[in-house]
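Just one protein chain is left out here, and the rest sit where they should.
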Amino acid sequence: MTTVAARAVGTEADRVEGLEKVTGRARYAFEHPIEDMVYAAPVPSVVARGEVIAVDVAEALTFPGVIDVLWHGNAPKLERVGNAELHVLQSPRVAYRGQYIAVVIAKTLEEAREAALRVGVEYAVERHDVGLRADHPRLYRPERVNPDLPADVQQGDPDTALAAAPVTVDAVYRTPAEHNNPMEPHATVARWDAEGLTLYDSTQGATSLRDAVAPLFGIEPSSVRVIAPHVGGGFGAKGEPHPPVVLAALAARRTGRPVKLAVTRQQMFSVTGYRTPTIQRVRLGAHPDGHLTAIVHDAVEQSSTIHEFAEQTTTPTRIMYAAPNRRTTHRLVRLDVPTPSWMRAPGEAPGMFALESAMDELAAACGLDPIELRIRNEPEVDPETGLPFSSRNLVACLRDGARRFGWADRDPAPGVRRRGRLLIGTGVAASTYPVYRSACQATARAEPGGIFTVRIAAADIGTGARTVLTQIAADVLRVPLGRVRVAIGDSALPRASLAGGSSGTASWGTAVTRACEALRDELDRRGGTPSTGVTVSVDTTEENGEPSRFARHAFGAQFAEVGVDRDTGEARVRRLLGVFAVGRVLNPKTARSQFIGGMTMGLSMALLEESVLDREFGDYLNHDLAQYHVAACADVPAVEAYWVEESDPHLNPMGSKGIGEIGIVGTAAAVANAVHHATGIRVRDLPIRLDKLLT
Amino acid sequence: MEFLRPASWAEALELKAEYPDAVPIQGGTDVMVEINFDLRRPARLLDLNPVAELSRWSTTGGVLRVGAGMTYTSLIRELSADLPGLAQASRTVGSPQIRNRGSVGGNLGAASPAGDSHPPLLAADAEIEVESRARGSRLIPATAFYQGVKRSALAPDELIRAFHVAPATGPQYFSKIGTRNAMVIAVCSFAIALHPRRRAVGTGIGSAAPTPRRAGAAEEYIAAELDWDSRAALDPRVVARFGELVAQAASPIDDVRGTADYRRHALGVLARRTLTWAWHEHMRERTTT
Partner (left out) sequence: MSIRVNFTVNGSAESVDGVWEGESLLYVLRERMGLPGSKNACEQGECGSCTVYLDGIPVCACLVAAGQVEGRSVRTVEGLADGDRLDPVQEAFLECGAVQCGFCTPGLIVACHDLLARNPAPGDAEIREALAGNLCRCTGYEKILDAVRLAAARRAPRP
């Protein structure tokens, strides 16, 4: 294992692309100037289930500026791939309201949009079913859950243990559909030429998007280039490929012109993924002293009829607490709804809301402090696999957080603290997120002038990846930051995994480290940089393939204080404090921002975010930012994030765990637990709307 | 589409007479959203920005005449003392960027039941001045202006020129409930105005009926119950009854932002709160004068 002498790593280096961003010069997907460009406006389905019988494009084609209208009858044929969501305009079937039925291509956007309103679509409407219920007759067990985990896991005999347990909690928790809503809506500019397809796209992974799109068009991945130097946020929504990029490529193919397609904020609610709603039943059995004897966590979720996305809702429960008898399950129902996908900490975020709310209920049932309850159930080894943890500092996070937050003098009685018309309460919850890492390639090049360039098709969706990779490279090369350039965001660069699963820095950083080590060796061997420069390439497939003998997870503790207006039920978070154990923190400035950003999204999840499905029409009603509320500046009080020292040699050359998602895990439970402490009301279905807090 | 740019009010009326389908645009905070979202593509936009008089106010015979295009920001800056209820409501509209463009006239034109300026206009007995080339100008009491969800008494050839309202002679308060601390469409809202000289109370309810409306029975009840001459504190039973009557005046629905039951409950809370604030201020003023 290489030890990197820290110089740049661990410092608060400024974001390397910050200057471009504060001056407005950074170019996002829709903003690349290309000659002869035309605009696409999609026509969405207005029914949730059925078949398109006829598409009348005659009127639209007479509109000035209109170049073409594509629908399933005339669209270029695509090859079949695994994800049927990407078979855009290939079939008359309608699987959900908002699905693309046709697209108008015109010289200007307003011409395309106006003509799109005039495309006549006739449907054979079928009765739709968009209602998720725990007793749905079509519930089934998926083969695997995201990313590739078993759907059900059982150890011991949880049913018998529950029946025998002196103290039990048995409760159902619900989380709503939520939409990622990165600030930049999805956008694509697609161009075909002699060399193939070029996509300027807002994506979390240039390589993976390239590899997904190429087979649809029956071409080699080398004939597709994805360019994405700057991405205006993703939070998972730009991870898996979605229909818009395919639609843009189809339109460009058909017209022979470069096509711009910007998904509107409203359309994002149908075609770019979302967090599935969940119905979760948690059963805990314990001794009166709080020691768990059984944990059962069952989740019910939805997916669309055309693609299975099975979220790993109960998987964090597999590793959190010691209990000899345990079961975690996932059941899915395929409804006439848009296809769910990744949203920041898919699985962990909703799953830990349920588990950590239930733990709070158990603490009350046992008359124990909720922190003490968690400490008593701290496992020696991973309860699921029996493997030792590479590092596990949940208890340290809880204790450090309790000290910083001022937990010691807390009166556990609910509903007794008043300040004016506010009821005040505090709550705690644990966080966790697994350590993932994927194989990548990278090159490192030395120029005679002492400048080094590292190339890897990584993505910076706002995380600070470009900056941290520069820090990593500089340290391995033992040069100042200013002499290293890191090129990312382009599939023409060495292939890389996508920004997802909080694995970016671990995956890309390993490849960057290995490339820079190899370059250093090469320069040593040559006795300096040759006049033509020198480039080395690495591939971490082999290193990444070695199975770990450890269970590897990040942990954290979240504390919340809330005030609830006892007359109106208005709940506001007064402060949030998180302490995390994430291995080595490579850049405290970007890391703190990731934690605080995640916690803020967790606050938003707790109090605001909810995509409301219209049962009658089958679409999400509140599909814009005036109605889908995310936390605004005025809603976010003091949010503090800290981390404990954690040295873990079993991760990667940097010693780091992922930090992009853990900040949102547990926040909603901490807030809900604080609301209970404030009011005595246990809200088990998010968000904690004001009308739920009136007795 | 045609973009009409009248240079004066007279010209604006001419254009509106000639093209009754022309959609007036002032701050654009409603009209542009509808166009951006493809909800409508009007045949003509009538830009009122160049009509400078619309963004000014004046006083005639002790009554304020406030131009329909005066932005919320200007109103807060210039009229907070005279129109405290409306100024409070204006502060809760959207964000600084929206308040820099949005206007009471635009709120009236859109006639959304959730518009923040409606309750204080109702509570303060405002009148809306509208005008057409054919029939000249007329004053419509705010109570008669709102006719349905996003429907008003404005005729197709008319434009909103101003609203008329007497400067406050007593305390005025506005309060609204939302899920966020800013950028909030009201779940429900309420405005109260005390008129000590005529011993009357005005109210306005927002977001809890198809149109903004007054709570007439609540007004009559509380005007009779208040002991205007003394400095007596409010009887909690009277405050509670006022809250009940206000809640009864609403006919709310369930929607994404809240349930009907919640709205009724919350309106009662807002009514009790704003009445208490207003009465305390009234007592303070009586004490100091």
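The chains carry the letters A and B, assigned in the order they are written, with residues numbered from 1 in each.
Heads up, the rule we're going with is that a residue touches a chain if its C-beta (ideal position, glycine included) is under 8 Å from a C-beta of that chain, and two chains touch if they have at least 3 such contacts.
Owing to the predicted nature of the structure, the values given are computational and were not obtained by experimental measurement.
Colleague: Hey, which of A:46, A:61, A:81 or A:109 is the one touching the hidden chain?
Modeller: From the options A:46, A:61, A:81 or A:109, the contact with the absent chain belongs to A:109.
Colleague: Looking at the full complex, which residue from B:6, B:94 or B:243 touches the chain that isn't shown here?
Modeller: Per the contact definition at the top, the residue touching the missing chain is B:94.
Colleague: Consider the whole complex, including the chain that is not shown, and state which of A:95, A:639, A:654 or A:672 touches that chain.
Modeller: Of all options in A:95, A:639, A:654 or A:672, contact with the hidden chain holds for A:639.
Colleague: Write down which of A:223, A:264 or A:453 is the residue touching the left-out chain.
Modeller: A:264
Colleague: Considering the entire assembly, which residues of subunit A contact the chain that has been omitted?
Modeller: Answer for subunit A: residues 12, 14-15, 17-28, 30-31, 33, 64, 108-110, 181-185, 230-233, 235, 262, 264-265, 461-464, 589-590, 592-593, 596-601, 624-626, 630, 632-634, 636, 639 touch the chain left out.
Colleague: Which positions on subunit B touch the chain that was left off?
Modeller: Residues 1-3, 5, 25, 27-29, 31-33, 35-37, 41-42, 45, 47, 49, 73, 94-98, 100-101, 181-183 of subunit B touch the chain absent from view.
Simple rule for what comes next: only the chains that are shown with their structure count from here on.
Colleague: Could you state the distance in Å from the CA-based centre of subunit A to that of subunit B?
Modeller: The answer is 42 Å.
Colleague: Would you pull the subunit A residues touching subunit B in the complex into a rising list?
Modeller: Of all residues in subunit A, those touching subunit B are 113-114, 117, 264, 266, 567-570, 572, 607-608, 612, 621-622, 624, 626-627, 629, 631-635, 689-691, 694.
Colleague: List the residues on subunit B that touch subunit A in their complex, please.
Modeller: So the residues of subunit B in touch with subunit A come to 37-38, 41, 177, 179-183, 185, 187, 256-259, 261-262, 265-266, 269, 273.
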